[in-house]
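The other protein chains are all here in position, but one chain of the complex has been omitted.
Moving on, here comes chain A:
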Amino acid sequence: MQKIGILLARSTFYHTISFDLYEGLRQSLKRLGRSDIKIVTENIGFGADKQQCYRSAEKLLLEENVSLVIAYIGHRTAQLLRPLFLSANKMLIVLDAGANLPQEWSASPNIFYHSLHNSLGAWLAGKQAANDGYKNGGMVTGYYDGGYLQTYSISKGFEKAGGKICFNHATGYKKEDFTMVPLKSFLKEFENPALLTLFSGDYVQWNFEELKETLNKNTPIYLSPFGFEETMLETAIHPNTKIKGVAAWSKSIENNENTLFTETIESIGRTPNLFSLLSWESAKIAIKVLDLLNNNNGNILLTAQGLHTYEFDSPRGKVKFHSKTNTSITQLYNAEIVTSEDGKCQVRIDNIISDTVEEFETMSQLELDNISSAWHNSYTCI
């Protein structure tokens, strides 16, 4: 029996993340007629403990002898595992929140990133704000979310489209330290500003609560894809201002793949979300990798070349790979957050952003000027 391994992370915000990742993969393999593939799981906590991550991956490769490993980790942890996978001649498929930038690390034929593209979405949301006519921007984030390079991409996206970052605000990571009050003076100081915000998990809700008290109705908020994560929005209070940005996915996207995905996940009593989506999609990549390895006698270089030309339909649209960074790319969505019947938040998809390959190419060529992200943990896993 063929075996694939998955490294599962946990999160205090997204309590169900490990179940979502596991079930997304399992249900998708089942739908693809590959229930014969055994899934072997290992826990990596928040993905921040290097020893735990390394030993878990080592166990999957050397003791369980899995054919490939899927892992919800970031670029930095993927680097930690890089020599192990090179040495074992095995493929690592990273389920990547996309909160960092690919150019921080060099690509390896053994590591492919299947991405939710938070930084690309942030880059596009920044551009969207400037193109909507807002030339003064404030980047608003928190101690945690601000530690990823998405901060760089949202600022650069805004500046490339003619905007100017006039102020930055990074708030604390505990509820008692979380405040948007400093924004009041900024908003008075600059004419017609827009807020470029980067939050995930509970912080999305806290942000909206605070902004409701701080903002006037004319100040728009722009969000990156994790700001559109629907399970958090369902219980978030709408701050009564314009909220726009770029989403990676929504339950409301209309296509056959999305219907199949959402209905399948709901049929087992779970709520589809970004994490189950990512692992659902990864099943197709895993099967392709297994086929390519089989056809190429385990040659990783040829397998990587095969993946570079592989395309498949997903609930988000067509997925293909950017060969320079080994990162999957799919279309993104211009979206808004509107008030639901109970005064909470819901996602409204406006239209498709289809030139994501070109935008990713441009973003991934940004000079980093020695900036780097020091967070080891998988994004949102705190």
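Going forward, a residue touches a chain if its C-beta (ideal position, glycine included) is under 8 Å from a C-beta of that chain, and two chains touch if they have at least 3 such contacts; residues count from 1.
Keep in mind that, in the parts below, contacts and distances are computed from a predicted model.
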{"item": "From \"Methionyl-tRNA formyltransferase\", \"Sarcosine oxidase subunit delta\", \"Amino acid/amide ABC transporter membrane protein 1, HAAT family\" or \"Polyvinylalcohol dehydrogenase\", the hidden chain's UniProt protein name", "value": "\"Methionyl-tRNA formyltransferase\""}
{"item": "Absent-chain contact - pick from A:40, A:80 or A:237", "value": "A:80"}
{"item": "Option from A:16, A:41 or A:108 whose C-beta touches the chain left out", "value": "A:108"}
{"item": "Positions on chain A contacted by the hidden chain, ascending", "value": "50-51, 54-55, 58, 62, 79-80, 82-84, 86-88, 105-106, 108-109, 301"}
